[in-house]
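Structure first, commentary second.
Just one protein chain is left out here, and the rest sit where they should.
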Amino acid sequence: MTLSIEQQAEIAAARANPSTTLRPSVAALDAMLFTAIPVLDHGFIRVVDYMGDDAAVVQAARVSYGRGTRKTTEDEGLIRYLMRHYHSTPFEMCEIKYHVKLPIFVARQWIRHRTANVNEYSARYSILDKEFYIPAPENLAVQSADNRQGRGAVLEGDAAAEVLNILRRDAEQTYANYEDMLDESKYGLARELARMNLTLNTYTQWYWKTDLHNLFHFLRLRADAHAQYEIRVYAEAMLETVKAWVPLSFGAFSDYRLGAVTFSAKMLDIIKRMLAGEQVVQPGSGLSKREWNEMMASLGR
Amino acid sequence: MTLSIEQQAEIAAARANPSTTLRPSVAALDAMLFTAIPVLDHGFIRVVDYMGDDAAVVQAARVSYGRGTRKTTEDEGLIRYLMRHYHSTPFEMCEIKYHVKLPIFVARQWIRHRTANVNEYSARYSILDKEFYIPAPENLAVQSADNRQGRGAVLEGDAAAEVLNILRRDAEQTYANYEDMLDESKYGLARELARMNLTLNTYTQWYWKTDLHNLFHFLRLRADAHAQYEIRVYAEAMLETVKAWVPLSFGAFSDYRLGAVTFSAKMLDIIKRMLAGEQVVQPGSGLSKREWNEMMASLGR
Amino acid sequence: MTLSIEQQAEIAAARANPSTTLRPSVAALDAMLFTAIPVLDHGFIRVVDYMGDDAAVVQAARVSYGRGTRKTTEDEGLIRYLMRHYHSTPFEMCEIKYHVKLPIFVARQWIRHRTANVNEYSARYSILDKEFYIPAPENLAVQSADNRQGRGAVLEGDAAAEVLNILRRDAEQTYANYEDMLDESKYGLARELARMNLTLNTYTQWYWKTDLHNLFHFLRLRADAHAQYEIRVYAEAMLETVKAWVPLSFGAFSDYRLGAVTFSAKMLDIIKRMLAGEQVVQPGSGLSKREWNEMMASLGR
Partner (left out) sequence: MTLSIEQQAEIAAARANPSTTLRPSVAALDAMLFTAIPVLDHGFIRVVDYMGDDAAVVQAARVSYGRGTRKTTEDEGLIRYLMRHYHSTPFEMCEIKYHVKLPIFVARQWIRHRTANVNEYSARYSILDKEFYIPAPENLAVQSADNRQGRGAVLEGDAAAEVLNILRRDAEQTYANYEDMLDESKYGLARELARMNLTLNTYTQWYWKTDLHNLFHFLRLRADAHAQYEIRVYAEAMLETVKAWVPLSFGAFSDYRLGAVTFSAKMLDIIKRMLAGEQVVQPGSGLSKREWNEMMASLGR
């Protein structure tokens, strides 16, 4: 993982200059501030700034609902109530900003979350570093046979080594040509054109800022087992920062979102029949085979 | 202006508990934190929290544009460049949260700015305070004759006194009936129903959080001379907080937005002809009389 | 319910002028176009325009997922798959526009849904009609004892009549004074000021346009039993139009959202234990009494 020398100097300067503020602070997250958490082979996330805490969620809810409770247990109950009933606006009162280094193909998935603010490194203005994502061998997998968007077994033996060679060689070659085309003593091609020769595993970086409600939405989708591994590891690193930042909200999120399951009207009916002691089987249940299997998996059967 | 006793206690507690943080802080805005600035007869704004400063704008721009400048004069130049060329995303990296008390008819205009987070006091859950906006006599004006959405001359003499009487009497009576309908010993009507009897000058309050770019957009429209007086005074109070918070960005905003004028293609053509010494008059200029007048007003003619 | 004479003429003209288009049309929704569906005592909704249909959802999904299926049964399966797995973007490819007449206190709830386009009648420019919502006697209820934001029993006898009298009298009086203050022969007060004297049950109207995904989100919250009656009836009228417009998407929405239930991680664990034959009771279950009751209600126990 690489931070530029300028970035490291900036971080060191920031760490050396604590300030006093009347704003609410969270010691556990402050301790993480500016510290880059490594992700993948060259990527990272680091928290750059934040606003608010669990108490800010409660405070906003109290404006809305006129609840004047004070004790932590009551705060936790209120936060859980808000989460359970999808009262999302109090969670929007907290904001967090990350600096993220990530492969371009991951950035293209990530950016689809529109309710966020983004400043990305511009390859029109500047030259991208020579860094590309090469998967670790254990993350190199064949296409899943039964899931059009998933992975199957790990690629083994020579095949794995050959694929890694291809990825590395193509990235190195296209990057070398990128540099050549930019070289003023050779072609001096405009940066906005030369960049098109780079491969999608080239690393980019951005500042990404969002509120807690939208961050939870992002994490629910991207920390999910169905998310692509290469974005899931970013989400998992972010989960740790959220846990440090807003432990009560994080707890409610874990229970009511991450670990929760939604059953359709038809599924709910089947559960009721099963609880009444009936033996229900897929044929005739009104569920497709696929849905039935999804449901049974949720119920651990 | 009234803050509830609980709110005052909460503010006092916050002021008594400064914390140390690695986050960037702005002393001038910290000094304003939690201090309610009076607006209208019972309203206020107060800054509850903020994230980022002028340096955060520069920092985000440097990620985008790879500019490593350090000196304040260079920072100012970069900020002015960003503002002039509508590079808005770096300004989105700063965030601010206000607690606002305002009449409902003002809240209805304000809420039309959709890119913000809001938690409003809920009259389904709680009982609204007995506070309504009664204009100061100097703000009581007749309908403008030439502007369908504006005010003309100030209402004078008996007329003004009578209008103020009507407003006060109707607000008091509808509020008294609101209380009566809620009174469990009388009707015990559901709060979500009783509130419909209140007049639009009743005060409500909310937490309102937005980023600096969208705040500038709000301020440009609402601090404008064409905005209704009752929302403009809120915008003007907020301008002071922004000036304390991000002086460089505020300076660029003042020059390139607040004090700027946009001329249409046709108008620009006329200016060129005038600068070339030609006498141009409205008939035959291609501008309607109304546009011509707007243009001449902008040019101070 | 009242449409102005101009609005009626406009509607009649539109109905008399069908056009031919290559765009996808939905006969069942076209038949509803421009027809105002009454809601509450003076309100209505009417569909003004729409874009797309069930096939547009499938078409967009096929771009995303490269699926070339054609048969209706396969389309339905795909739509159900998208809904079940929260693949929301294909549903954003359909758009609908309503003209709605509604009381101001309902409009204030409604406008909190930010991802929509709105043009509201402006009381700065124009004079609001003399129309206010007076509940039907069967919708006049006391405050709920156990739900801070709900209604309890219906108000009966003299109490109901008296409340209706209060509401009617206050609305009529404040409106009469609104007219008086506007009257140029009397005060000629600016419209933007006079409007503050109106009560929150005064009717306003707007054009409201949103995409199918966000409409579903709105309907899930507002057609819910916990929504306030006065907004729920609007949502229910809209459900009928959506059913006519996109029957397959509507079916998936009914099954996977409207009739669905989400169980938390803790609740799911309890269901598994119950399915395994265990007798589980609230004390010691890890759920609060309130959560336990919510869960049992969902399971019909």
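A few points about this structure:
Lettered A, B and C in written order, each chain numbered from 1.
Methods note: a contact is a pair of C-beta atoms (placed from the backbone, for glycine too) under 8 Å apart; a residue touches a chain by one contact, two chains touch by 3 or more.
Everything numeric here is computed off the predicted structure, so don't read it as measured data.
Interface note for the absent chain: among A:His42, A:Arg191 or A:Arg290, the touching residue is A:Arg191.
Among A:Ser4, A:Thr20, A:Thr35 or A:Ser144, the one in contact with the hidden chain is A:Ser144. Only one of the listed residues, C:Asp41, C:Glu120, C:Glu179 or C:Asp269, touches the absent chain: C:Glu120. Residue-wise, the contact with the chain that is not shown comes from B:Gly259, picked out of B:Gly157, B:Gly259 or B:Gly284. Listed here are the chain C residues that touch the chain not shown: 6, 10, 14-15, 17-25, 30, 33-34, 49-52, 56, 59-61, 63-68, 89-90, 92-93, 95, 97, 99, 117-122, 125-126, 205-207, 209, 211. Residue-level contact of chain B with the missing chain is found at 65, 77, 84, 86, 89, 112, 148-149, 221, 254-256, 258-268, 271-272, 274-275, 288, 291, 298-301. Interface residues of chain A with the unshown chain, by the touch rule above, are 103-105, 108, 111-112, 114-115, 118, 122, 124-125, 133, 135, 140-144, 148-152, 155, 159, 162-163, 166-167, 170-171, 173-174, 177, 180-182, 184, 186-193, 195-201, 228.
By our rule, only the chains that are shown with their structure count from here on.
Relative to chain B, the most remote chain by averaged C-alpha coordinates is A. Taking each chain's centre as the average of its CA atoms, chain A and chain B sit 35 Å apart. Once the centre of each chain is set as its mean CA position, chain B and chain C turn out to be 29 Å apart. Within chain B, contacts with two or more other chains are made by residues 118, 122, 125.
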